[in-house]
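The structure under discussion appears below in the form of structure tokens.
Only a single protein chain was left out; the remaining protein chains are all shown in position.
Let's turn to subunit A:
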Amino acid sequence: MKTYLHIDWTSCDGRGLCTELLPGVLDRDDWGYPVARGKAGRERTDVPLRDADREAAEEAVFLCPKLALSLQQRAAQEPAPRTPGGGARDTGTRH
């Protein structure tokens, strides 16, 4: 099992508290929203965590004012959660 930090973009308001708590994991973009460092594609929405970052991530989940963060446990090789539900506009990753 691997732990992922899930970002609910529909709730996040980009004030950036999480980026202060997890500076090694999350950077801020031009508008203040978190960007997973060194990750591409959907790993920027479901961010794989190292064990060392887990505790800080739990704190970020607890302190996020918009309740936009959650931790998820998934088998490491499982594809990102969106894929099988995919429909019309769900055009897959292109990079």
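Here is the rule we use: a residue touches a chain if its C-beta (ideal position, glycine included) is under 8 Å from a C-beta of that chain, and two chains touch if they have at least 3 such contacts; residues count from 1.
To be clear about the criterion, contacts and distances are computed from a predicted model.
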| query | What name does the UniProt record list for the absent chain among "Trimethylamine:corrinoid methyltransferase", "Aldouronate transport system permease protein", "NADH:ubiquinone oxidoreductase subunit F (NADH-binding)" or "ABC transporter"? | reply | "NADH:ubiquinone oxidoreductase subunit F (NADH-binding)"
| query | So which bits of subunit A touch the chain we can't see? | reply | 6-14, 29-33, 35, 39-45, 70, 72, 81-95
